[in-house]
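The complex is shown incomplete by one protein chain, all other protein chains being positioned as in the whole.
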Amino acid sequence: MTWLPYAVAIWLFLVGIYGVITSRHFVHLIICLSVVQSSTYVLLLGIGYRVGAAAPVFVDIPPGTPAVDPVVQALMLTDVVVEVTVTALLLALAVLAHERTGKLDPNKLGILRG
Amino acid sequence: MLTPPIPVVLPLLMAALLAALHRMPRPLAFLLSILTTITVGAVAIALLNYSREEPLIVYWFGGWSPRQGSAPGIGFAIDTAGAMLVLLTSVLATASLIFSSRYFDTVGTLYHSLLLIFVAAMNGFALTGDLFNLFVFFELMSVAAYALCGYKSEEPGPLQGALNFAVTNTVGAFLALTGIALLYSRTGALNMAQIGRALGDRADTLVVVAFALIACGFSVKAAIVPFHFWLADAHAVAPAPVCALFSGVMVELGLYAIVRVYWTIFSGALATHEAEVRTLLATFGGLTAVTGALMCYAQRHLKRLLAFSTISHMGILLLGVALLTPQALAGVELYVVGHAFVKAAMFLAAGILLHRTATLDEIELARRPRRLWVPAALLVAGAAGLAGAPTFGTFWGEMMIGGAAHGLRNEWIEGITFAASAATAGALFRFAARAFFGWGPARDPGSKIEELPDTQTGHRHTPAAMWVPAVGLMVAGLVAGLAPRLTGAALSSAIHLEDRAGNASRVLDHMAPYPPAVGDQPLMAGDVARGAGCLAAALLVAWLTLKSRAIFPAGRLRPAVRWLRDLHSGIIPDYVTWVMVGTAAFGAAAVLWLRG
Partner (left out) sequence: MKPAARLTLFGVAAVTFAVIVGSAVADIRPNDWYADFVNRVTVPERQITDAVTAVNFDIRGFDTLGEEFIMFASVLGVALLLRRHRDERDGPPRDRAQGRDIPPPSDAVRILTVALVGPVVLFGIYVVAHGQVTPGGGFQGGVVLATAPLLIYLAGEYQSLCRLAPRWLMESAEALGAGGYAIVGAIGMLRAERFLENWMPLGRAGDVFSGGSVALIDWTVGLEVAGGFILLLLIFLEETLVRRDPA
């Protein structure tokens, strides 16, 4: 079953991109980007997992006990918080686009072309 | 050693300070920002000087030095190429800041903070030796760029441009991160030299797929076809000084990442398939050069025209990178420097034009041509630079790339480079002729892009704060090509960059291999003839177009160009589809031909 996280990661990536491609609403598109980002989290955590190991916190277990990979967890946790703010930036762009053009459909903005 | 973190930490600190004291008077904010970029430039020069004795300066953050050949901490691996990029960023940023100091509509200190963060990220990107650190600076660079792109948020255009930019580049970042995760799983390391060593000299599916994903992710930033669609939209709407930085350094950094990652990590594992890598990269490069040139010709908005010319020149650079020899890489380095100065100067010229006439549309300007000497001279000189006229960096770059292509009997690369340079330069000559002198009136069924000026007041003359940096950049581009032993320095820098084993032992084992001395590549009459010939071809192309009435003549090509223009629809789902198509194609080619 160790292939499951990787399968989920690939699935999430493709489903998220599918959502972006078929999107008709900017907020939907931006949330689909978050879905794509989650695929990278699942991939990283799947790589870091060790069967039968403990969490890498040595407060109540002696140092030296087998633990899962803390490096991928560290990479991931900063990414999660950062992703929220980047999503906020994209949403701000979407809000303004709606205010200026009255449209929220990515297929219909149509100012820059050719 | 105090200096390596400064190019990153100083601008970040100053950005935080400026954000905290956001009611500070405008001249003070500009002064502090310009002082910061100048200091970073000075540090870059010091690093360049030092790197002449030590080919690779290694700096470990937090004091986590390598243990037994493995690197747990994050390290900067500073070579001549990286230091050169930092210097380039500082010079361009200083010019942009001076350009925007007089009339630019800054919003408190937000402009300065974002620009300084942008500069810091680009510097970190150029200097780092750690793969995830590269990704972090890539993200930082991108986020600052999205905000700066959507700067003129009163109009709907910049918002669409910024959204296209943001979504496409975010997808690219995810692709790169997936590749990085795969490499981490195989080698358990994030330091580039360590990964390179651990990968050995064979590439199985995982390694090859990681290469494809990372290359495609960074290709989005580098605007390689078919990942390039965002660039024209972003450049058409971002303020001119910001565009100067985008086209001058940011896009080139995407290519730099591919070069770095290939040579430090994959060159050993893919060594047996060098010819296939060459073909793969050259195909994408050629496609990019041609698409960029065609689209460039069909534009009527100056910044969009310049954006497509950037895409075309990125194709030329990728062709040079694809050759995989030190001579070609040296040519690429020189070309990047030459192109950066010339392109940045031209974007600043566009800013001056916008400030004076409130429009950048070729047809509209042609109806009432204004004799604005400074932007006209800059655009004409810039076009000459793009065509590879002698003593611009582009001339030396093309000379070396052409030499390398000859050596590998890939003359078609030279041919495409020549044609693309001539076409993009010709388009600029055409624009200058129509807009400033009113030659050859024209009509074009294509869409016109409205643009409000970046500046508040004073449209009746061009302030010194605007034309001095623009002219200064162009002159620097010309004069830099006169530096002695330029090709020799570039060649040694390229040889060091490509020395995977030597660099790894410098980074991980604290050992210092003796750098070999390299001579210059001699200047041949044929090279000067080629440079002059390309310039002449560009002028010819421009003249032919001016005689006809349409923006893009050549009737037989018209349906093809129409189809190409329709592809650039401005619709994000289309762009993301092409990113996936490009990744699938690159990945499939890699898996089929680069394994084993």
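When the chains are written out, they are named A and B in that same order, and each has its own residue count from 1.
By definition in this document, a residue touches a chain if its C-beta (ideal position, glycine included) is under 8 Å from a C-beta of that chain, and two chains touch if they have at least 3 such contacts.
Being a predicted model, the structure only gives us computed values, none of them experimental.
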Contact residue for the chain not shown (choose from B:Gly41, B:Gly124, B:Pro375 or B:Gly502): B:Gly124
Given B:Pro55, B:Gly150, B:Gly217 or B:Gly502, the one touching the chain that is not displayed: B:Gly150
Identified contact with the non-displayed chain, of B:Pro27, B:Gly63, B:Pro484 or B:Pro559: B:Gly63
Positions on subunit A contacted by the hidden chain, ascending: 3, 6-7, 10, 13-14, 17-18, 21-22, 47-48, 50, 55-59, 63-64, 67-71, 73-75, 77-79, 81-82, 84-86, 88-89, 92-93, 95-96, 99
On subunit B, residues whose C-beta touches the chain left out of the figure: 2, 5, 9, 12-13, 15-17, 19-20, 22, 59-64, 70, 72-74, 107, 110-111, 113-114, 117, 120-121, 124, 130, 132-133, 136-137, 139-140, 143-144, 146-147, 150-151, 153-154, 178, 182, 184-190, 198, 205-206, 208-210, 212-213, 567, 569, 571, 573-574, 577, 580-581, 583-585, 587-588, 591
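As a working rule, only the chains that are shown with their structure count from here on.
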Gap in Å, rounded to a whole number, between the CA centres of subunit B and subunit A: 28
Subunit A-touching residues of subunit B, taken from the complex the two chains share: 132, 139, 143, 146-147, 150, 153-157, 159-164, 166-167, 170-171, 174, 177-178, 181, 184-185, 190, 232-233, 236-237, 298-299, 446-447, 449, 565-566, 568-573, 576-577, 580
Residues of subunit A touching subunit B in the complex: 9, 13, 17, 20-23, 26, 29-30, 33, 36-37, 39-40, 43-44, 47, 71-72, 75, 82, 86, 89-90, 93-94, 96-97, 100-101, 106-107, 109-114
